[in-house]
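Every protein chain of the complex appears in place save one, which is left out.
So, chain A:
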Amino acid sequence: MGKGQPAYTDEEFVAAIRRDDDRALAQLYRLHFPMISHYVLQNSGTEDEAKDVYQEGVMVFYEKVREGSLELSCQIKTYLYAVCRRLWLKRLTEKTRFGGRLDDHEPYLETGAEADLEVAEERDRQLGTMSQALERIGEPCRSLLEGFYLLDKSMQQLTAEFGYTNADNAKNQKYKCLVRLKKLFFSQYQEHET
């Protein structure tokens, strides 16, 4: 795979990803995809499902690294395998008609994947709620907030885009939108929680 690309060790991978090195991420992704793809295909999954599961797994890993809260007690490979394995088993249980619990015969307790996944799940829920709130907030708030927070546009850019007379107006609009978003977001998030 690496055509003239440096071969990373696990520590170097972590360090590079923390530095926001996209080449390292790409290489890590390529390095371990065959393993997960093989596992999922072996366990009655499809190529697409393998991709989904693997990307989710990588995301968990990536976010842990970026947060700086990753304590890797094993190889990245093992960690990814454990995470993806749990994810896939969960999906299978949801998919299967019998609804029976799939027994996990090889617990990967030492990787900490189990706990990480719980955190990631909670986070997924939060982000999902946010995505829904953004869906419901309506224009122009949605584009404004997305522009500022998701696409990292500057206030000046947004002022020009949305035709506000000055940046302060845009800012005020943004804060109003935030208040509306807050209401939508927390009402739903709380609903979930209860």
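Everything below uses one rule, namely that a residue touches a chain if its C-beta (ideal position, glycine included) is under 8 Å from a C-beta of that chain, and two chains touch if they have at least 3 such contacts; residues count from 1.
Convention: contacts and distances are computed from a predicted model.
For the chain omitted from this view, which of "S1-C subfamily serine protease", "ribonucleoside-diphosphate reductase", "ABC transporter ATP-binding protein" or "cytochrome-c oxidase" is its UniProt protein name?
"S1-C subfamily serine protease"
Among A:E11, A:E47 or A:E135, which residue is in contact with the omitted chain in the full complex?
For the chain that is not drawn, the touching residue is A:E47.
Thinking of the whole complex, not just what is shown, which of A:A15, A:M35, A:M59 or A:L72 touches the missing chain?
Answering carefully, the residue with contact to the hidden chain is A:M59.
Tell me where the left-out chain touches chain A, residue by residue.
Given the touch definition above, chain A has residues 22, 25-26, 29-30, 33, 44, 46-47, 51, 55, 58-59, 62-63, 66, 97, 123, 126-127, 130-131, 134, 145, 149-152, 171-172, 175-176, 178-179, 181-182, 185-186 touching the missing chain.
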